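Notes follow the structure.
Note that this complex is displayed minus one protein chain, with the remaining chains in position.
Then we have chain A:
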Amino acid sequence: QEDDDAATSDAELETRERLTTRATKPVAMSAETERSSTESSAASGLDFEDTALTLTLRLPGDPDRKRGASSSSSCSLADRSSLLAEAPPAPKARVVGWPPVRSFRKNALENVAAGSTRAACAPAKFVKVAVDGAPYLRKVNLRDYAGYDQLLRALQGKFCSHFTIRKFANDEMKLVDAVNGTEYVPTYEDKDGDWMLVGDVPWKMFEEACQRVRLMKNSEAVNIAPRSAR
């Protein structure tokens, strides 16, 4: 059996060399150098908590991770996995499109949830919706929707079939008129009479607080307080 292992590992090493066109060092050796860096970082007296926190910034999905992994060897494989096994799970940022669930499926399941929660006796909450430049307002029942996605799609349907919804990486949402490119920012008036940007608070909170909705032209929306102030 040992002979078989030796034979396969020879074959594997050959294939490995064939597959690496620009190998600067074989995979096995890089593990050695990285292991020694583990010892040095431990010796340097880095606080365990600090290391864990530093590593969470470098976890996959973070913008910093890409540069960190390819340019430096400090965040090594051995480090990462052993520390991850022991450190408490860090909260990870939500990313667009992960887990990969088709938007059709997400919407369908949200619709189903909305249908069933509505069946649990919430009374309708109709609010006026105004669009800058449109001659008349509409009303929507906030209870019909289970989330911001559905609300935006409904607004899209009510006002303009050529609105498209553009979402940005930091969860900002805008409606864009595909015909003339005008951007609209969805805003709402809350119970205190303040005009807020749609999308900051959880949906349920929004549903309770919202009194009316206005799709503001992008040029006017600069007067709304920036997110960080909230």
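Things worth noting here:
In this text, a residue touches a chain if its C-beta (ideal position, glycine included) is under 8 Å from a C-beta of that chain, and two chains touch if they have at least 3 such contacts; residues count from 1.
Going forward, contacts and distances are computed from a predicted model.
When the listed names "CIB1 protein", "Two-component response regulator", "dolichyl-diphosphooligosaccharide--protein glycotransferase" or "F-box domain-containing protein" are checked against UniProt, the chain not shown comes out as "F-box domain-containing protein". Considering A:Val127, A:Ile165 or A:Ala209, the position touching the chain not shown turns out to be A:Ile165 (whole complex). Against the chain not shown here, chain A presents residues 12, 15-16, 18-23, 27, 59-61, 65-67, 69-70, 77, 80-82, 84-86, 92, 94-106, 108-109, 111-113, 115-116, 119, 157, 161, 164-167, 178.
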